[in-house]
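The other protein chains are all here in position, but one chain of the complex has been omitted.
After this line comes subunit A, so read on.
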Amino acid sequence: MSLKPRKVDFAATWGAIRDTIRGVITLDHVPRSVWNDRFSDVYSLCVAHPEPMADRLYAETKQYLIDHVARLLNKVQEDGEAHLVKNYFTYWSQYSVGSQYLHSLYLYLNQQHIRTHKMSDAEIIYGSPDSSGGEQMEIGELALEVWQSGMIAPLGLRLVKLLLEAIDADRAQKTLPVSIEAIRGTILSFVEVQGYKKKAPLQLYQELFEEPFLNASGEHFKHDAARLLQERDVSLYMEKVKVKIEEELFRARRFLHSSSLAKVSQRCETHMVAEHLEFLYSECMNMVRGERRRDLSNMYDLLKSVQNAMQILVETVLEHIKTQGLTAVGNLQGENVHINFVENLLTVYNKYKQLIQEVFKSDQNFMGALDKACNYVINHRPNGGKCPCRSPELLAKYCDTLLKKSSKGISESEIEEKLAQSITIFKYIDDKDVFQKFYSRMLAKRLIHQQTQSMDAEETMINRLKQACGYEFTSKLHRMFTDMSVSADLNNKFQVYLKQDNIDLGINFGIYVLQAGAWPLGQAIVTPFSLPQQLEKSVQMFESFYHHRFNGRKLTWLHHLCQAELRLGHLKKSYVVTVQTFQMAILLLFESTNSLTCKEIRDTLQLNTEHFYRHAISLVESKLLWADTEELKETTVLRLNMDYSNKRTKFRITAAVQKESQQEVEQTINSVEEDRKMYLQAAIVRIMKSRKVLKHNALIQEVYAQSKVSFAPSVQLIKKCIESLIDKQYIERTAHSSEEYSYVA
């Protein structure tokens, strides 16, 4: 057969084509040869000579489809309402497949004739000037279009009503009047029939079916909610609602187009959760208090999808953690307050962190609440804010206990972990500078008294603090470490020097030489002290050695920090005891006699009263000395206890050190106050120097931002610092406004 255009008899050819179409559209048997002939017939009509007859073919085909669908419409309705959906689905399945075959049969027409006249995608989306009707569609589309106008248009509403009834029946768990397949197929036919549309392909589905469906479902949900609410049990209600939502989603997945799933669950949440928030909240408090995990998790799941509904739950949780935290650390007493404090806090923190992870899926809102609650608890000031917050001090003490040699029975890795945990608490502390003061003081003591458990642990801890707070925060701590290593070096050099000059000091001598500014040694309570002669040579030798090496430096001995190891030879056993220098000096005086009065000792040593009594008492309390009066007075006679015995042969007399602590706490707090002023003034000057002129509020804000890392300054304190800087003429009020400052160069 030739492909050349030729003259064609339209009526005859169309007659043949029409018969085949009937076979195709009803999925009847069409032999391949017939199919091939019709395929070429379509071609020959399209290229017919002298006039192509494509338009006529198109019109006839369209008319045929319209007639066919009209016939089907009658058939669908034949068996009455009860079988409407079933019949519709049967014919639709046939027709939709048939129309696809038809589409292939008209391939040439589609491709050569219609597609070339078609509007481009852009024209469809943005609209084109001549989109006014008459547009020819590809045959497959045409068939669907005809179905829509000839079948869905007259039947649609009746179908939808029946479908909704069927879904209701499904909800009521009754047997369905029609098969699930038919329902689903019918519903999806509303989508498929517009499947070729580029613009809003779901429009028909949404308007015809989805909207009525959602409205009907909404009513149903409202009803259901009202029924469930009658039981007045929140946890039961939540359980049921969750099940309900699951069910509805399952149903939607079975019957509906996937685009509807979210809408269904949203409707459900609106009617069953959002409209009954008050009811849900009514039980919120008890649920949180009882930490009913299952209920809370249900509550979270339900509230999550409703906008702004979570807030009340979050706040309740926050309050609960606060209360729990305060109970955990309130009324702590005894020697181990610091340990209990930190460990109780950590227990609370970890417990709720875990709860939030498990129940609330680590939701940011709840994590935030945990942070807020911890922040509140840790910086809580008892007695209505009058007492200072003790957390920084207690935490520092806790670290001290861990890092000290004495902590027995815990392995190194456990200590590591506990220290790492304590950083969690540290991060919540507002007054980090107070912590730093206490920490550095305790670190200094550990270093000087050689009580550090391990230098590695110390360093790791400092690095952790540095990570949390920055370099400036730990620089002093680092300087202390430097001094320690410099001193070790110095000791070695001194020993070499002694060897070279053949000097024997008579004792094992070691020393720490510290930078005056770097150590938090307080205003060392200076007391006159005449050095025991046994030490004189060592001290002299070292001083001359030091001055020789370091020109222009002055050494100040801090005798109250020095310590000595003594061998006690006057007792049955020989003991080695570690004491402070002043205690040592007292004991050394008993070399030539067994009893001395307080006055005698004091006159020899030149110690001031306070120091003398403190150390004398510690010796009496340790039973190394006997006193003949209850209270030590000038005339009290101190006697060497010749019957002293102790289970251990090596021990330490520490009593005198501990007695200082209460006073030290106060000192520390006072010095923090001073440091803050300096810090703020420095910050103000820095800011003003770069800004030159700044408004009062802006200045306060910047100062606040800068100092936030280590403490939260009160506005009053900042104001005071500004005043004092104005007095010192670093800054001044500008001429035209009292609310503005300028920097005085």
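By definition in this document, contacts are C-beta pairs under 8 Å (C-beta built on N, C-alpha and C of every residue); 3 or more make two chains touch, one makes a residue touch a chain; residues count from 1.
Everything below uses one rule, namely that contacts and distances are computed from a predicted model.
The subunit not displayed here is recorded in UniProt as "Anaphase-promoting complex subunit 11", chosen from "Vacuolar protein sorting-associated protein 9A", "Anaphase-promoting complex subunit 11", "DNA replication complex GINS protein SLD5" or "Bola-like protein".
Residue-wise, the contact with the chain that is not shown comes from A:Phe509, picked out of A:Phe509, A:Phe545, A:Tyr613 or A:Phe651. Listed residues A:Val34, A:Cys562 or A:Ala698: the one in touch with the omitted chain is A:Cys562. Contact with the chain not shown here comes from a single listed residue; of A:Ala225, A:Leu640 or A:Ile653, that residue is A:Leu640. Touch with the hidden chain on the side of subunit A covers residues 448, 450, 475, 479, 482, 486, 507-519, 521, 534-535, 538-539, 542, 546, 550-558, 561-570, 576, 581, 584, 587-588, 590-591, 640.
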